[in-house]
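Heads up, one of the protein chains got dropped from this complex, but the rest are sitting where they should.
Take a look at chain A:
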Amino acid sequence: MLAFIIRRVGQSILVLLIVGLVAFSMFRFVGDPIDNMLGQERTIEDVERLRTQLGLDQPFPVQYFKFLEGAVQGNFGVSYRQGRPVAEILMERAPATLELAAVSGLLAIIAGIALGVFTAIRRNGFAAHTIMAASLVGVSLPTFLIGILLIYLFSVELGWLPSFGRGETVSIGDWWTTGFLTQSGIKALILPAITLGLYQMTLIMRLVRSEMLEVLRQDYIRFARARGLRDRVVNFRHALKNTMVPVVTVIGLQLGSIIAFAIITETVFQWPGVGLLFINAIQFVDIPVMAAYLMLISVMFVGINLIVDILYVFIDPRLRVDRKGGH
C-alpha cells in the first residue's frame, strides 16, 4: 500500500512538471505583458529596463526554473497588474471559489447519486422517465446559458435571488472569508452553485443509473434476493456499493472539473473567486497570476486523482494485493 502511494505520488509530480512546462510555454503566445504595463509614452529604455526587471529577457528554461524554484516555496512572484504577491492575491480569492465548488460538488454528488439510484430502482416508473428526460437538458445546455436562464428567472423576473457577487462575507481567522454565515451570502451562493453543479449532477446521475442497472442484473444480486434479504439491503448494501466502484473515479474527476469550470460560472455571476481572477489576468497578460492559477488547478487535479486511486483500493478488496490470507 505504502509503495503504491509513493509510486503514485512520484508519477503525480512528474505530471505536474510537464503541465507546468506546457502552460508556461503557452504564455509567450498570449501577448507581451510590457505593452499593458507601460502606457503610450514609453521609451525603449523603459521597456528594456522593465523586461530585465521582470526577468523576461532571460532564456525560457531559466524563467521556468526560476518559476518552479519560487513555486515550491509558495512564492509565485508579483502580479504585473496589482503589484502585489500572487500568493497573497490567490489566498484572498480562494475561499470564494472553494466555497462555491464545495457546495456545487456536494449538491452534484448527493443529488446525482440519489437520483441515479432512484431512476435505476424504479426504472419503469413515470417519475424515473421524467427525470431521465430532464437530465438530457442538463447535459446538453452549456453552463453559461443555464446561469443566464437562472438569473433571468430568479433575479430578473422573480427578484428572489441576487444575480452577481458574493453577498456579505464574514472573516474567519487571518485570511478566510465565508459567505455561509450571512443571509445575503447564502442567497448569493444558490444560483452559482446550481449553475456550476447541474452538469456534474446529471453526469453522475446518469452514470450511477447505468452502473446500478448493470449491477442489479448480476448473479450475486439474484442470490441476495434468493436469500430473502430485504429490498433495502439488496439495493443499497449490495447493489449501490458495487455501483460505487466505477462511479468513484468519475466523481473524483468531476470534482476537479468543477473548480476548473468555475471560471465560466464566476464570470457569469461576477463571483470574486480565482476563476474570475484568471480571466482578468489573461486580459492583462499577467503571467505570474496565470502560471500560479494553472499550477494550482493541476495540483488539484493530480491530487484528486491520487485520492481516487486510494479510495478505489479501500472500496474494492480485490485490489488490496498485499493482504495476507489469500489462497
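Following the convention adopted for this analysis, contacts are C-beta pairs under 8 Å (C-beta built on N, C-alpha and C of every residue); 3 or more make two chains touch, one makes a residue touch a chain; residues count from 1.
We adopt the following convention: contacts and distances are computed from a predicted model.
Missing chain, UniProt protein name, picked from "Acetolactate synthase", "ABC transporter ATP-binding protein", "2-oxoglutarate oxidoreductase subunit KorB" or "Phenylalanine--tRNA ligase beta subunit": "ABC transporter ATP-binding protein". The chain omitted from view is touched by exactly one of A:L213, A:L229 or A:I279, namely A:L229. The chain not shown here touches chain A at positions 218-220, 222-231, 233, 237-238, 241-242, 245, 315-318, 323, 325-327.
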